[in-house]
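Notes for the one structure printed next.
Missing here is one protein chain; the remaining ones are kept as they sit in the complex.
Right after this comes subunit A.
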Amino acid sequence: MSTNVISLVSIGAHPTSGRPRRADQDARAVELGLQLAGDNLQVLHAGDVAEPALRAYLGMGLEQLHVLEQPPGADALPALTAYLRDAGAQVVLTGSQAETGEGSGMLPFLLAEGLGWPLVIGLAQVESINDGSALVLQALPRGQRRRLKVKLPFLATVDNAAPKPRQSAYGPARRGELAADDVEVVEDELLAVATLQPAKPRPKRLKVIKAKSGADRMKAATAKASGGGGQVLKGVTAQAGAEAILKLLIEEGVVR
């Protein structure tokens, strides 16, 4: 297949130790890219070329990883936009949220806005690509899928519904090449006003019972969950009962 695919990757952080690793969603973007484009996949990172965690992506079977070299704290957006504008890619894949830094998940949106490309959120599978458009499956909450037709070139984010990334092998990780590009550095102005601090555990929401009397409080504490006032169809034929159930299921949109 001659699809031109670029996957954008970042440095992740292990959820408990916080040690640098390959970011899970970005690894899924690489996996999806490998399935789409095979050896033609280009992988791009904006940041420090000496970061050892980058080699974990190479270990997935890549020959080369492109790095737009930037100091930490620089804004990756201008460099990536400039690069992608001339890269001639048809599909650009990213994770939906970085594991380090702000992690706002805004990067793909800003990239798409800057490039003027359509953006697909939660890409699960690319079904086909032909004459200027692609048929893709989008992952929805609760395991649902939606089919979209999107014009090329497009940007897509992947989340945990995308295929699981293959393991990173040590040999290819050593052999792979990290190719650095020098780019103009733009400082991220957010970090001037915002502060990163260790996450505070969020307080559990208390169940507040606004009762005027002790008896009401007792009732609230001991009451069984009762809908109270549901409709009861008694003495109807099975057909009428089934019709009523089906009507509710259709109204709720679960039977299509």
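Assume contacts are C-beta pairs under 8 Å (C-beta built on N, C-alpha and C of every residue); 3 or more make two chains touch, one makes a residue touch a chain; residues count from 1.
As a working rule, contacts and distances are computed from a predicted model.
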**OP:** Match the chain absent from this complex view to the correct UniProt protein name in "SoxAX cytochrome complex subunit A", "Electron transfer flavoprotein subunit alpha/FixB family protein", "FeS assembly protein SufD" or "Phosphate transport system permease protein".
**Re:** "Electron transfer flavoprotein subunit alpha/FixB family protein"
Subject >> Candidates A:Pro71, A:Gly88 or A:Gly143 - the one touching the absent chain >> reply: A:Gly143
**OP:** Since one chain isn't shown, list which residues of subunit A touch it in the complete complex.
**Re:** 12-13, 15, 18, 98-106, 109-110, 112-113, 118-122, 135, 137-138, 140-151, 154, 190, 193-200, 202, 205, 208, 210, 213-216, 224-228, 230-239, 241-256
